[in-house]
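Please find one structure pasted underneath; my questions will follow.
As you look at this complex, bear in mind that one protein chain is not there, while each of the others sits in place.
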Amino acid sequence: MSALIEVPAKLSLAQKYSRLSHRMRDPEWRRFGRNLLLGKFLGLALLPLVIVALHLVTSLLSSSSASADPSVPVMAADLIDQAKNPVINPINTMWVLLGAFLVFGMQAGFTMLEAGMCRNRETVNVLVECVFDTCVCGLLHWAFGFAFMFGGGNAWIGWHMPGDPTKSLIFMKDVGILSVYGATGIPIVAHYIFQFAFADCASTICSGAMVGRTRFIGDVIYSIGVSGLIYPIFGHWCWGPDGFLATMGSEGGFLASLGMNFHDFAGSTVVHSIGGWVAIAGAICLGPRLGRKFKRDGGGPMLPHDLTIAVIGGLILWFGWYGFNPCSTLSIMDNAGAGRVAMNTTLAACTGGLSAVFVVFFMVKKWDTAALVNGFLAGLVAITCPCYWVSDVGACILGAVAGVLVILGMELLEHLRIDDPVGAWPVHGLCGIWGTLSLGLFASGQYSAAGSSPTGVPSVVPHSPEALTGLFYGGGWAVLKAQCVGSVIVCTATFAAAMAMFKALNAVSLLRVSKAGEIDGLDLDQHGGSAYPEYVISTLTASHAVSGDEGDNGALASVQAAGAE
Amino acid sequence: MSALIEVPAKLSLAQKYSRLSHRMRDPEWRRFGRNLLLGKFLGLALLPLVIVALHLVTSLLSSSSASADPSVPVMAADLIDQAKNPVINPINTMWVLLGAFLVFGMQAGFTMLEAGMCRNRETVNVLVECVFDTCVCGLLHWAFGFAFMFGGGNAWIGWHMPGDPTKSLIFMKDVGILSVYGATGIPIVAHYIFQFAFADCASTICSGAMVGRTRFIGDVIYSIGVSGLIYPIFGHWCWGPDGFLATMGSEGGFLASLGMNFHDFAGSTVVHSIGGWVAIAGAICLGPRLGRKFKRDGGGPMLPHDLTIAVIGGLILWFGWYGFNPCSTLSIMDNAGAGRVAMNTTLAACTGGLSAVFVVFFMVKKWDTAALVNGFLAGLVAITCPCYWVSDVGACILGAVAGVLVILGMELLEHLRIDDPVGAWPVHGLCGIWGTLSLGLFASGQYSAAGSSPTGVPSVVPHSPEALTGLFYGGGWAVLKAQCVGSVIVCTATFAAAMAMFKALNAVSLLRVSKAGEIDGLDLDQHGGSAYPEYVISTLTASHAVSGDEGDNGALASVQAAGAE
Partner (left out) sequence: MSALIEVPAKLSLAQKYSRLSHRMRDPEWRRFGRNLLLGKFLGLALLPLVIVALHLVTSLLSSSSASADPSVPVMAADLIDQAKNPVINPINTMWVLLGAFLVFGMQAGFTMLEAGMCRNRETVNVLVECVFDTCVCGLLHWAFGFAFMFGGGNAWIGWHMPGDPTKSLIFMKDVGILSVYGATGIPIVAHYIFQFAFADCASTICSGAMVGRTRFIGDVIYSIGVSGLIYPIFGHWCWGPDGFLATMGSEGGFLASLGMNFHDFAGSTVVHSIGGWVAIAGAICLGPRLGRKFKRDGGGPMLPHDLTIAVIGGLILWFGWYGFNPCSTLSIMDNAGAGRVAMNTTLAACTGGLSAVFVVFFMVKKWDTAALVNGFLAGLVAITCPCYWVSDVGACILGAVAGVLVILGMELLEHLRIDDPVGAWPVHGLCGIWGTLSLGLFASGQYSAAGSSPTGVPSVVPHSPEALTGLFYGGGWAVLKAQCVGSVIVCTATFAAAMAMFKALNAVSLLRVSKAGEIDGLDLDQHGGSAYPEYVISTLTASHAVSGDEGDNGALASVQAAGAE
């Protein structure tokens, strides 16, 4: 980025300060300064990624010579035993495949939600982006995403079959017909499908905040970055067999003195926070859509063009969440585990939706659609991390809190003048954090800290040391601390990496569409046609949408849309 | 309600009669008189509900002191044995959870069907109502709905774990990690999810007939009434372990001389009739939408605003019905039971759709969309009760009859000047009755009267006393009589309770939106915006929709919709 900056000749320190204070009064320079600082910060943040990448390359080149690490953490050790005698469990395999299919079905939900919440003129872009993204993600997750995330390796990244460093997971190279994932009894190929669907969710969430002004080539590139690098690598930290947050608190592990590892049952942090924080980075780097006026400037959110599609999309997401959370037990043989997760998921969604709609009702005296939908989604995001370990009452409370938070989050973005058309950050970023932390408060001390048991051994360990117990249930601060550490690390790393990526895309002008293209509408500019060429679109709204002074262009665009070939 | 009536001074009987006959000529007084009579009737109908409620409160307060009732019916006795040694069956648990997810998915279908069938101006209201309703239902069913319905207790209502009066199901208080529901092998938490999805269907069905003129606060309140009281209590009568219809005909039970209990495999009565009869009560109490002219007055149904969304919704309902009926076996180990139910479900839907569309074709020479969709839904509703006990040929016939009935039902409502925008009563109320009765005709004598067997014991009992045999298969009138008794009792009680509830809401002006609000459109009035703010809406149709003399308002409303913030 520094190549773009004209560096002046040598100056004294006083002169420099004087120039700085003078320039700081100029908005153009303020913007420049902010970008400069941000760039440096991001450069630092990228450093670990580069280290990881280098390590990875080295590891790949020498993977056959790797020996079993004596300091391998407990979880990986368990996996090794099982990997020697893999037994496929058909019942649990069906359960995981059912989950995979349901979570994949959420793509229809995300696409409907985002398409419905955007304006008519940018609908095709949303549709193409969501589908394209899915195609990219499926391929990358097979090529290396799954290996990076779920492979054994080191604390930062994975690449080989858990417990067997001689077998590579890159391009599923050494996956045989009987290869199961560790002790789960699930074939790796089935586990891949389940996890691809999760990765795809994270990747699709990002696009929600970037609707309406992103160049499609930018979409293509950042999709590759998110699906192929950001999600699987940061995900490895939490869910990889030897990720440093997964093994945190164990002897010789990260923060050994904490004595507690990071827990994220189905991905409030791994899927939703990562998705949400990439989204907000994108929205910040892009800036708002042309004509978007914020509340403090006398405007408000641009209107969704099809609430029917949006609400149905939300319901399909809820439907798919029954694959997301319950099937994350990876076992239907874990006593009532899957049922309990399903119940908690339902309750948090219900209270989230109700609390959000009532909060907005007390604010504006209207029963608001977006609040209701974002409310139950917020509840779902929040329960995703703690769903296995909390009681039903806990689920109700933490869902209700999420419903309030999502409204506050939307107001916050409005105040910060950040244009997030579908509320991706309030729903996934903010409530992902809340859900992750809430485990530290609400873990009820009834269920095993190790999570669900694929072999059917009862997971009833009330108030034993093996149970996970939060602050409100007498378990002290340990779980909450671990959750805070994990959430802060993952969210910060994600935001930093995403900002670096988007700034780089911006620097080479690949991120935002041209002004003329945006006035024409993304659909005409990038995809050559409108989603609804036969419907007459109101010039009134269209002109509002691109702000007063571009009213004529708006009207023009609508006629073009109607008559376009 | 009597507080609203100005009672005149004492009069002789002759004077009273003279005044009555005079007043009866005045429409205002006719309306008043009708309401008065209805009110008294409803008061009587409410009495049993109050008794039940009182009994419940007493029971709850003294639940710990309850002893095992010696006269406990057979089904509950079975459950007790099993409850002592609960064993979770993971295969059947997966089957039931799959069913729960599919039935939950029907919410997307209901919402699409109702949204598509309404007018543009009331779409947002439908969307918000359906989702809100789901949130309310999930919470109430957990709080006490499930306990009222499936708990052991008495003939009227339940509250404790079947077979163990010391363990309360209210707020799932005493549900442990190994608690299964009776002899099913299904964890109670999984059973709750399945049954919540059913309750939600019943609750959502109601809203279909009340589209376009209900105040949202009225929606909120009646949703609570239906989800929390009407559905679970009347449902307990049929499906509770000791409900008086479930144990009807047994020694010491209700109508012991009948020797036959009421059967409703997956809920033609419990879910659909209850939903449909609440719906019609709502439509009657609300009256038609402004500008709705009926056929005998030279009008006809108001046009659906989006048939694509409506038809897709219908298909998603059909898809979800494969969870509704087959998974109601609660067991995939019941030989071909689940497959047979799926086949019968399919055949009844097919013949229902075909017969309805051909009936309408012979009437108006057009291939009518609504007839086709309501036809297959009618077939699905009808087969829901008898799906386990009838042969494939029986399913074809009873589905075809349902397809004719639904058309006649819609004509009947049109004749009675009742405005049911989506046909909720013809589909769910009327065909729910038909399906329930049809079991008495078509039960083929091949399958156990006790229903499916979770333990895998063959259910092949052809023409044994344990088999359920209807009139057409040589089984005599017993089954038909039992079905009539059950259907009449549940439908009457539902209609009465719903009328009381809606009359009460009407009396305090919470049921119907203001006339001004209805002219603006429910979406603007209650929810502050239109579903499709960018589309230009035809003033031609809009003016038709709110009748000739309000044409200008219609046009105005459409412009408002287009330009609304």
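Quick notes on this structure:
Chains here go by letter, A and B, matching the order in which they are written, and residues are numbered from 1 within each.
Methods note: a residue touches a chain if its C-beta (ideal position, glycine included) is under 8 Å from a C-beta of that chain, and two chains touch if they have at least 3 such contacts.
What you are looking at is a predicted structure, and each value in this text was computed from that prediction instead of being measured.
When you scan B:W318, B:Y473 or B:F495 for touch with the missing chain, the hit is B:W318.
Mapped onto subunit B, contacts with the missing chain fall at residues 91, 94-95, 98, 102, 119-120, 300, 303-308, 311-312, 314-316, 318-319, 322-323, 326, 332-333, 335-336, 338-340, 342-343, 346-347, 349-351, 353-354, 357, 364, 366-369, 372-373, 376, 392-393, 396, 446-447, 456, 458-460, 535-538, 540-542, 544-545. Residue positions on subunit A in contact with the hidden chain: 88, 90-91, 93-94, 97-98, 100-101, 104-105, 107-108, 111-112, 115-116, 123-124, 127-128, 131-132, 134-139, 142, 171-172, 176-179, 186-193, 196, 216, 306, 309, 526-529, 531-536, 562-565, in rising order.
In this section, only the chains that are shown with their structure count from here on.
Chain centres here are Cα averages; for subunit A and subunit B they lie 39 Å apart.
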